[in-house]
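My questions all concern the structure below.
Right, chain A next:
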Amino acid sequence: MKSEHGDPMKNVLIIGGGLAGCTAARTLSGFDIPSVILESSPSLGGKVRQFGCKSGSSCSQCGVCAAGNLWDEVERDENITILLDSSLIDLRKEACGFSAYIKSGSDFIEKSFSDIVLANGFLDYASNAKTALDMDRSESILTGMDLERALYRRTASELFAEPPKKVAYVLCFGSRSVKEKANYCSRVCCGYSTRSAKVIRHYYPECEITFFYMDMQTTNALSAFMQDMNEPGIRFIRCRPARITVNGNDPEIIYEDSGVLARETFDKVILCGGIHPNSDNVTLSDLTGLRVDENGFLEYVKPPEKTHVYLAGCVSGPKSIRETVAEARDVGLRIAQISEQDGILA
Partner candidate 1 sequence: MKIVLAGNSVRTGLIKSFFENEGFEVLLAGTPKEAKASSDGYPVIIVGSSVIPGFLIDDGYAQRVIAGLEPKAPAVMLLDRETETPSFIWDLVLKRAVGIAAGKRHVYVLARSVRTEFPGLERSYSKARAHGVTFIKYEKVSVVQNDAVSAVMIDDGVMTLEIETPLLVDCTYTEDRSVLEYAEALRLHTYDGGLINADRWFLSPGRTSRRGVYYIDAGLAMSAQLEKILLSIADEIRLMAEMDVGPAAKIDPRKCAFCYTCFRLCPHGALYPDDSAVSMSVRHNYCSGCGICVSACPANAIELTERSEASGKRQTDHSKGTVAFCCENSAAIAARTVLPDNCVNVIPIPCGGSIRASQIAAALREYERVIVAVCNDGACKHFDGNKLASRQVERIREELASINIDPQRIMYIQLSHAMPNVMHNMVDNERNRAL
Partner candidate 2 sequence: MIVAERKPLNDIIQMVRPYKKLLIAACGTCVTVCMAGGEKEALELSSLLGLADGLEDKEIIVRTIQRQCDREFILESDEDIRAADAVISMGCGAGVQFIAELYPSKRIIPALNTKFIGVNRDVGYWTEMCQGCGNCLLDRTAGICPVSRCSKSIFNGPCGGSSGGRCEIDPDLECAWQLIYERLKVQDRLDTLTETIPPRDWSSNRDGGPRRVRKSSVSPEVGK
C-alpha cells in the first residue's frame, strides 16, 4: 500500500520485534513512515515465530498464518531499521517528540522519534515454572511453547519421537489464581490446547487425552469445534490438579474427581501456561508515563493520540494472535492518520 500520506516528520520507535511490533512497523511502512524496531534478543519474531501449525484434518484458525511472511518482509523493508540485542535505556520528551537513548549490542545510539509503540510482549509463565519445579529435564512435561515447537517441527507422519498413549493438558496453569499473582484469564490457552489436541489425535488416533480445566472458554466458532472433542478417548475433568510430579520417567498428576482423590500417570503433560506481564513493564512505565495495572500489564493513562505512546500486543494484557494483529495494525493506522496538527504533546 502506498499513499501520498507519508508524513516526513514521523519516525516511530517500536519496542519489541515480535508479532505486534513487526505488524505495526509494516503498517507504518505502507504509509512510508520509517520505524526502528528494538529487539532485545538476537532475532526477530518473538514467541509467535516459534509457533507451529495446528491444522489436523483441516485448519483450526489458530492465527499463526497471520505471521507468515512478516519476518521476511520486515527484514527486506527499507522503511524499517532493525536493532537486535538492543534495549531502551532512557527516553526524554522533547518539543516535538522524544529523544531515545538506546543500547544496541555494545554501542549506544541517540535518536529522535515522533511516536513510540510498546510491543514487548509477555512472559511465558509455564517456562519459568517448569524450571522452578525442577521439571525441565523431563521430556514428558511440556509447556505450551514446547508443544508449539514440536508442532512446528512436525512432518507428514510424525509429531513426537515416540507416539504417546496418554496426554494430559493442565489448563489455567498460572492464570485465574491469586497465588500465582495472575488473577485473570490468559484467554488463549483453551483455544490452543483444544486445537493442538486435535492435531495429536490426528497423528495418534488412539491417544487418550485428558483436560484438567476450570471453565472451557469457547467462542461461537469454537463451539462447533468443541463438539469434535466429544469423542471417546477425550476426557474433561473439572479440577485444578493438586500436584504434578515426575515419578520415575512418567509424570503423575494427583487430582480430585467427583469427590475422590486420584493419581494417574501420563506419557505427556502439557502445562498450558499463563500469559504473564513482561518483566520490563515497570521500567517502561517509568520511562513513558504509562501505568502498570493490578496484574502488571501496561495501560494508558491519557489517550495515545495525545501522548504519542501506543500499546500493541500482549504488553497490555493477554490476547490472541488475531487480536494482536488487529491492534498493531490499528496502532499503525492511527499514527499514520494523525497529522502533526492533531497530536499535541502533554
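Structural remarks
Just so it is clear, a contact is a pair of C-beta atoms (placed from the backbone, for glycine too) under 8 Å apart; a residue touches a chain by one contact, two chains touch by 3 or more; residues count from 1.
A quick word on the picks: all candidates are chains of the complex that A comes from, given by their letters.
Since this is a predicted model, take the numbers as computed values, not measurements.
Here chain A appears alone, and the candidate among 1 or 2 that touches it in the complex is 1. Per the touch definition, chain A reaches candidate 1 in the complex via residues 1-4, 51-53, 55, 57-69, 72, 151-156, 176, 183-185, 187, 190, 214-224, 258-259, 317, 319, 321-323, 325-326, 329-330, 333-334, 337.
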